[in-house]
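What follows is a set of notes on a single structure, which appears directly below.
Only a single protein chain was left out; the remaining protein chains are all shown in position.
Naming follows writing order (A and B), and every chain is counted from residue 1.
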Amino acid sequence: MAGFAYVAPSSIDEAVAVLAEHAGQGLKAQVIAGGTDLLVQMRSLNKAARTIVDIKKIGETGRLDIGADETFIGAGICCAALHESDELKALFPGLLESADLIGSTQIQGRATLGGNLCNASPAGDTIPAMIANAGVCVIAGPGGRRELPVEDFVVGVGRNALQDGEFLVGLKFPNPKAATADAYLRFIPRTEMDIAVAGAGVRITLDADGTCTEARVAIGAVAPTAILVPAAASALVGSKVDAGALDAAAAACSQAASPITDKRGTIEYRRRVVGVLCKRAGAIARDRAISR
Amino acid sequence: MAEAHDYKTIGTRPIRPDGVDKVTGRALYGADLNLPSMIYGKVLRSPHAHARIKSIDLSKALAMEGVYAAVSGADFPEAKHGEIGGEGGGDVADLAKNVMARDKVLYHGHAVAAVAAKSLSVADAALEAIEVEYEVLTPVLDLLEAMKEDAPLLDDHCFTKNLPETPDKPSNIAAVMQLARGDVDEGFAQADVIVEGEYNIPMAHQGYIEPHACTATVNEGGQATIWCSTQGHFEFRSMTAKMLNMEISDLKFIASEIGGGFGGKTVVYLEPLAVLLARKSRRPVKMMMTREEVFRATGPTSGTHCRIKVGAKRDGTITSATAWLAYEAGAFAGAPMGPGAMSIFAPYDLENFKIEAFDVLLNKPKVAAYRAPGAPQSMHAMEVALDDLALELGMDPIDLRMKNAAGEGTQAPYGPKFPQIGFKECLEAAKAHPNYTKPLPEGAGRGVAAGFWFNVGMQSSAEVHVNEDGTVTVIEGNPDIGGSRASMCMMASETLGVPYEKIRALVGDTESTGFSNVTGGSRTTFATGMAVVQACEDIITQCKARAAATWGMDADQVDWKDGQAVPAPGVNADVTPLSLADIAAKAGRTGGPLLGRASLNAQGAGASFSVNICDLQVDPETGKVDVLGFTAIQDAGKAIHPSYVEGQMQGGAAQGIGWALNEEYIFDENGVMENAGFLDYRIPVASDLPMIDCHIVEVPNPSHPFGVRGVGETPIVAPLAATANAFRAATGVRVNDLPLSPPRVLSALD
Partner (left out) sequence: MSKIKVETSINGETVEFLCEPQQTLLEVLREDLSRLGTKEGCGTGDCGACSVLLNDRLVCSCLVLAVESEGAEVTTIEGIAGENGLHPIQQKFLEHAALQCGICTPGLIVATKSLLDRNPNPDEKTIRYWLAGNLCRCTGYDKIVRAVQAAAEELAHPA
């Protein structure tokens, strides 16, 4: 039986080489970023030996680059560090709210957007917020770099689109245009520490008289993966994002949801509440867009 | 009311003597003893909730590199029947089978084997190499189904106890209990209003933050030393001795600091296993449960189904009340149906009542004591019914309770007449509290409920050593779970007249102090405190004798005043008073070291009553409940250290609120707990709660030298109904079942 091993490559090429070599030999290798999901899984669900590939020593995974048109967030940056950037908070308040919801202060000291995405939980809080912000995954692999919209990255419960030898280097987000803002809300039974029972991320663009010209709505924890809900966006576009439009968007979210009943909530409950969250997040995004 | 006492130390708020070690990480808890050559023990647990064990093969595990020992049920002596006292008692044969399954596994997570290996990872691998063959049986998971005659049986030899005639068929109902007075039918006939309800409350866990842990060594002579986290190391010793067929004198238990217990650390789980593994491996063995094991295999308290009916006259006088209370025992008999039945009507003076209670086996973990065992569930039913009654009568809920309140001389439903108690004083304090009348935010609701706990006395020992410089060491046998060393030092200080700072308390191991029952039953400050006071009085007697000898007087010519021997009033002598330090310094010349001691079986633990006020609001779109304010009012008799009394009240309130809103064991159809971790077993976090306002009522307990009543358990009783009643007030909707989790709330609001 092959034992555990740990490597911390210092370059993307080195990391890809390690991952590809393991894949080639049929050995298990797993990337660690924050480790807040990985270490919990290793403790009980999946104790199998593997090579742990720490990507945090690679320069690019630690890069936070707020450009003129787009923002790059390296896959190794913890959520707490994102919160220390006022510029980032001003650009993507909803995305940062979602990052702030991943567990406790302690968890945020380790957890990353990239890890939250790769873990591919239906309830990952940042995923709907990233989808609402039209996030794009930057992936490195044996064949070089490729990019993939966040909504296409998660392919099932706990499964992502990474191929053998690939890993997520970071995430790119188009900076919001004028009068554009996002918001994310989730529901949990306590005030902190729980996994989302339902979540909704909304980004809205308004024109000069406050009419919505563009919207993206994504929901989480109510389907095998977080999903984009075009019908909810359509309900908002062309409206002043008033109560009627928000109700219609909420109904579209409830309609799009295909939740399950489990220890965290029932089908009926999740279906209803995801609509409520869409409505409330939409109103927050609208107010933010107006004041921007 | 309380006579005014001019106490110097009691009632002040000094820093606890064990405090510095606990804020610096120096204090050592159950998992904190590492010894040379120490290895690690781990437990293999059943994947089935109900199965017959056909075979266990340890050989592959034992053959692994780094594995030193492995044991299963076959390594235990025949389980002997016999009661173990204390709050966490029960039949020792059942406890033994709970520690390690023999022929049957009775819940998912039940221990079936254990190994000891050089590292945690090797121990884990060894568990996977153990082969167990099971014959899987149908699990019994529903309380009311389990009570039916045709239900599958957990134990073919379980015949219901306390029935008028011994039954001829076995049953999952291990025991029944009945309490009655008067004529309930006649009482209901006199009632103008009758309210009824059925209430379900799920299993809940104590949720102490420290998992069970211990380290055991056994020498070549067979003598064992066990370091462990426990509420009662003397009782752990007797349980382990009985389970392993050892002499008590061959077992030394050292109580580590304890990281919370709430009743859940009154019974052994790991300690006998660690002794067996240490004996076999001839090395020190450390065992630590994971949090998942803690949830699956230790402690919860019973889930319950309660039915209640209360009738009253227009003026609020209760004419009759009946209760039917079913308690989940889990895998072995011993649900707290007795205290549940005895407490449900205890705050009230009732002429006619009837209570039936049931102790029911099912394939869930064996329940253990949890803070006022049984009372939160049954009293939730009564206190919710009284809220409904107050609403029907158009009466203030505190006035309704006052109309029926028990006082001195009231015959308690469980038999004795109450001596001086403080329930009416608590109701008065609640009615007068500004939090009861302050305006509520729009949409919020306010609820009240009462709580009660008997409290116990039981056996305690204490020694007081006066050191050569006049400082004092108190030795007693109760693990300090929430500041009891401080209260012992304070009572010693008050009695001896020596400053608090000059006194230190230590919790002795089983070889260095006398027997003491568990830290439980809210007994430590009351009973062990009484022993400490008596041991101090012993010191004073000796000091007076030595001063008398020094002064050439009779002992009865000497008084003890403000920490000094002085001539008694009327004794004319030109002598300088002798302080404790003076007498200690010359002790060698006056008869040797000063050592005081006392042991007792304390009688007269005073009941403690409470009234809680809860303010909350409900999000009508998500069903989320936010507690806005909480006020706990409780009779402490006399608060020795008010901060730690408030701490009990606040901590109990938080546990009760958690149970009312979110905490519950969730099982799948196979009896597997689905939320065995702090992620999904949702105890309150800091941001869930408001400040918890406390008001300590002091109606002295006549049986204690300072008037102390136990305060630890009562605080968890009232919050369940106070929260449920506030929910009803906020929404106009009565939800009988707990917890008031968002999906349940949202569907109820439809």
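As a convention for this text, a residue touches a chain if its C-beta (ideal position, glycine included) is under 8 Å from a C-beta of that chain, and two chains touch if they have at least 3 such contacts.
Note that this is a predicted model, so its numbers are computed, not measured.
Considering the complete complex, identify which of B:Asp94, B:Glu235 or B:Glu257 is in touch with the unshown chain.
B:Glu257
Which of B:Leu58, B:Ala224, B:Val360 or B:Ile481 sits in contact with the chain that's absent?
Of all options in B:Leu58, B:Ala224, B:Val360 or B:Ile481, contact with the hidden chain holds for B:Ile481.
Looking at A:Pro9, A:Gly62 or A:Gly109, which residue reaches the missing chain?
Residue touching the absent chain, from the options given: A:Gly109.
By the contact definition given up top, give the residues of chain B that touch the hidden chain.
13, 15-16, 18-20, 22-29, 31-32, 34, 120-121, 206-211, 257-262, 288, 290-291, 481-483, 641, 643-644, 646-647, 650-655, 677-679, 683-687, 689, 691-692
For chain A, which residues reach the chain that was dropped from this view?
Within chain A, the residues touching the omitted chain are 3-6, 8, 32, 34-36, 39-40, 42-43, 49, 52, 54, 56, 78, 80, 103-107, 109-110, 191-193.
Going forward, only the chains that are shown with their structure count from here on.
So in the complex, the part of chain A that touches chain B is made up of which residues?
For chain A paired with chain B, touching residues are 43-44, 47, 187, 189-195, 197, 262-266, 268-269, 272-273, 276.
Given the complex with chain A, which residues does chain B contribute to the contact?
124, 290, 292, 621-624, 661-662, 666, 674-675, 678-680, 682, 684-685, 687-688, 741-743, 746-747
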